[in-house]
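The other protein chains are all here in position, but one chain of the complex has been omitted.
Going by the order they are written in, the chains are A and B; count residues from 1 in each one.
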Amino acid sequence: MSEWEPKIAAFLCNWCSYGAADLAGVSRLQYPPNIRVIRIPCTGRMSPKFILSAFRNGADGVWVSG
Amino acid sequence: MITFKLNGKEVQGEEGQYILQVAEKYGVEIPTMCHHKALEPAGMCRLCTVEMFDGRRSRFVTACNYPIWEGMQIFTDTEEVHKGRKLIVEMLLARCPEVPMLQDLAKKYGIEKSRFKAEDDDCILCGLCVRMCQRMGNNAIELTGRGIEMVVDTPFHVQTDFCVACGACASVCPTGHITLEKINQNVTSRKNVRKIPSEYDMGLKGRKPIFVPYAQAVPNTPAIDRDTCMHFKTGGCKVCTEFCGVNAIKHDMEDEILELDVGSIILATGFEPFDPSKFDNYGYAKHPNVVTAMEFERILSASGPTMGHLVRSSDHKEPKKIAWFQCVGSRDINRCDNAHCSSVCCMYAIKESIIAKEHSGDDLDCAVFYMDIRTHGKDFERYYERAKTQGVRFVRSRVHTINPVPETDDLEVRYVLDSGELVKETFDMIVLSIGLQTPPELIQLANDLNIDLTTGNFCKTDTFSPVQTSREGIFVCGAFQGPKDIPQSVVDSSAAASAAGEMLSPARNTLTKIKEVVPEVNVIGERPRIGVFVCNCGINIGGVVNVPGVRDYAKTLPYVEYVTDNMYTCSQDTQEVMKDIITKNRLNRIVVAACSPKTHEPLFRETLADTGLNKYLFEMTNIRNQNSWVHKNNPDIATQKAKDLVRMAVTKVALKEPLPEAELSIGQTAMVIGGGITGMSTALSFARQGYETHLIENTDRLGGNALTLYKTWKGENIQEKLKGLIDQVSREENLKIHLNTTLASVEGFVGNFKSTLASQGKEDVIEYGVAVIATGASEFKPVEYMYGKDPRIVTSQELDRKLIGNDPVLNSLNTAVFIQCVGSREPERPYCSRVCCTHSVDSALELKRRNPGMNVYILNRDIRTYGERETLYKEAREAGIIFIRFTRENKPVVAIEDGVVKVKVTDHILGMPLEIETDLVNLASAVIPPRDEKLAQFFKVPLNDDGFFVERHAKLGPSEFATDGVFLAGLAHYPKPIDESIAQGMAAASRAVTLLAQKTIHTNGEIAKVNPALCSSCGVCISICPYKAPSFIPDDARFFPGKAEINPALCKGCGLCVASCRSGAIGLKGFDNDQIFAMIEAI
Partner (left out) sequence: MDFMGIERDRLHLSWISSAEATKFIDVVGEVTAAIKALGPNTNFVKNKAKAA
């Protein structure tokens, strides 16, 4: 790859942001392909451990969205 | 089958196929220009030239139209081939130097400038248009002339009727030589080639003859529009059949007439938006920047014609000033025949103005021109106030004319303020808030069905049976019953289902089929055997992501035993294939990489269950909505992302365990709390559908607020009707009435509630499956306008009592003043009480009828006689009732001077203070809820700031709570008139019956579970859970007393407790720590 592209772990709430992500698809809105979505049932499920683990496993960024 | 060599590799093709077709099948790319899959190849452009070795010598042939034969050898990538193609491009570029497609191609072949003499043509004579025209069955154009004289033209240069202006030629022209505009100008002087307007986008965008109405349409299958499809015009075309991979298109399908035997009919036929083009003064048809509110909705929508960018139609400029005109096609009998208020336009205009500001920033100037702002729905008044603070201007004026500003696309309006001042203002865009009306075909349907309509052409119903048409067995809901918004339509629809259910309850379950349950296979302890199914979704995924690549990659992942890709993984036949594959390969974990689990997970889970696999041994990853669709221009990266996503899913699924679902039986008894009109309607609906019902009332008689109401606005006598309703309730066998009774306790959960009823010192325990809260509200006792100081100052219900009792005082009145919004629309109670305007107008008319010479004033802030109640307002004005407006800052003052009641108010037109001596002051007092926190606590349901209960969903779940098994109706939800209360009572029963009728339900398997050995009994989970699912195991229990446990019936699987548990004792099945960590590790 010529230019470095970050890998971002995205923890998306099943009911909110995951739905928005689906809708973005339906609307064919284009966005950067760097996020890797992990669907969680609710942002309440988030634990700081997940965030640290993501960094530990080489994610360049973490995005939590409810 | 013919075998030959392609670039040295042995390949096979069918007899009669051309080289290009076989090459395509094997993924060998050959450039083309004059080729189209659906048309016979012509070999015109020669760009597809390849080298063929026939055993003795090499020569060049065109791949598109050279048939394959046994033993031939084809080379597509030799230097000679490239040289030849380069020469072709160079010559074409000389002919058409300005055509972008050729310029791109030239760049690809490294040609900077053609060595040949440049001409200025833009047709490469590929003949696609001619062949397409033939295919359409028209033969209107031909390649005419010979040699250098050859052009595309009509025979003998004569225009004939052979051209039907379909535009197919333009759709395939690669150079832009033929465009719709040119056809319109030169070829078809008498016909017009036009885009087909998309119905969904209100004609702001075009669509094809084959189309999916909109992205979220259900079923999401394209349909052919016979009126625009060429095949149905000429018998030709059928190009689509060549592209459909699964041969789904059948042009010979015919409409079928089905005869159904039904027990009842529900009319949910809706409305049509008013067409403003008949109003010349607004120039909707002339000015592109005058749009309807429906069009504006599409402009704001991300999936709309402008992709959510707020730009005006004429020049795609971002508007700086937008105006909304209210009541276009509503409250207007001069220019159209719609006397009614459409009920929804005020709110949607406010919403559009706020969203417009969100899109374009706060400096966008939004002005709403209105007569009365009618925000009478739940939380609507707050929204209106919010719009004001966000700078939306509300101008009380009806604008007469829109004039275009010469030489711009702007629009000038002139309007008169209350003060008489004339204002001129220019806007970039004007939105017409068009009303709702019944379309003519629906009026025809009503005639055919022999049901009565109102004068406004809505379906006629009775206040006490709001969804019953004039014909037995036919019910109505939604905007055909009267103009209304989404929540009210949803309430109506449930009510109509309930009404039909009451009639048909003996037939319940007689036509249902029971699905066979496949016994579950035990996979615990087995090594994971994962099957990965990658979906192409036609070209939705396959067109961007290299699906075979992802499939092959998945094969390399640990534990993956089987991989495949499907054209449509969700299709019915694929489900059968999947089942076969799962069984044959003994797969025990499945991954589907396709669209969204939100839409398709249930389907695949069912497929798993059909093979005996536990349905939770499944993971879906989203490579369409969140990948191929959003990274269209990056196929390589999208493919890489798809691989990553599949890897994450595979890693997670390997750790998934089969999860049990608890089966809960649903107690077949209902409890209704509140014995007013709403509660009685609910209870009656339950009882008539065959369910044992308890009706709880805390006073000594049924009837609630209705006991003090006189007449409905339609003129029905409430006391008579109420007596009839109480009679029906008392006679109903399945219905037990508990008077003087309160709820002392509530235990349990959906399907299994248990309550202690306290009644005059006695206690009684009942068990029930569902509960409906219909506890009502009451009239606010005013604290202003001298209320309580004089018997002549009364509230609306007090006046009704006098009317019911025929109080002689009423006969001696000379003047009456009604004051609106007493306690409503105030900072401490920022909601509209919805019923008071209609009530006051109705009472005022009643007084006027009793004593026509009387002076009646209604002092108001806005008159909110929504729907067909507007006709009552009109009647009141015609009867000489005087309406005077005041503001919250400048309220009327009531004084008693020398025994005379005087009301002082500033007249809104004259701006002068006015003093009215009156014999009666009616205070239209607010509806206030009891704020029953105890009841809310009992059922774990929320109350809002105003003290009303909060429903599951403001729009889509108005009659139920987020807590399963508990429902809501009547004034406890929000102030509403009798017809709406009854409809909601029936709706609550309807929603509850959908649970009761199942008899048993399955809980979700993906829920939290406590490991009691680790639990420290800290209680954080119990306090944090919004659904009250965790609790401590009783101290006297045999196992783990004092530890937390989670009730699977209440747990919604949100994971809040899991994240908050300090001891790490709680896990969330299906989303457990190890599973999420595994996904993280696989990123």
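Assume a contact is a pair of C-beta atoms (placed from the backbone, for glycine too) under 8 Å apart; a residue touches a chain by one contact, two chains touch by 3 or more.
Keep in mind it's a predicted model, so treat the numbers as computed, not measured.
Taking the full assembly into account, the omitted chain touches A, B. Only one residue in the set B:A302, B:I354, B:M503 or B:V521 touches the chain that does not appear here, and it is B:A302.
Not every partner is drawn; the one left out touches chain B at residues 302, 308, 630. Counting over the whole complex, chain A has residues 4-6, 8, 15-24, 26-27, 29-32, 34-35, 51-52, 55-66 touching the chain that is not drawn.
The rule is short, and it goes like this: only the chains that are shown with their structure count from here on.
Chain A and chain B have centres, each the mean of its CA atoms, that are 26 Å apart. On the side of chain B, the complex with chain A involves touching residues 215-216, 302-303, 307-308, 596-599, 622, 624-627, 629-634, 637-638, 641, 644-645, 648, 1006, 1053-1056, 1058-1060, 1068, 1071, 1073, 1076-1077, 1079-1081, 1083. Residue ranges on chain A touching chain B, taken from their complex, read 5, 7, 9, 14, 18-19, 21-31, 33, 36-42, 44-47, 49-50, 53-54, 57-59.
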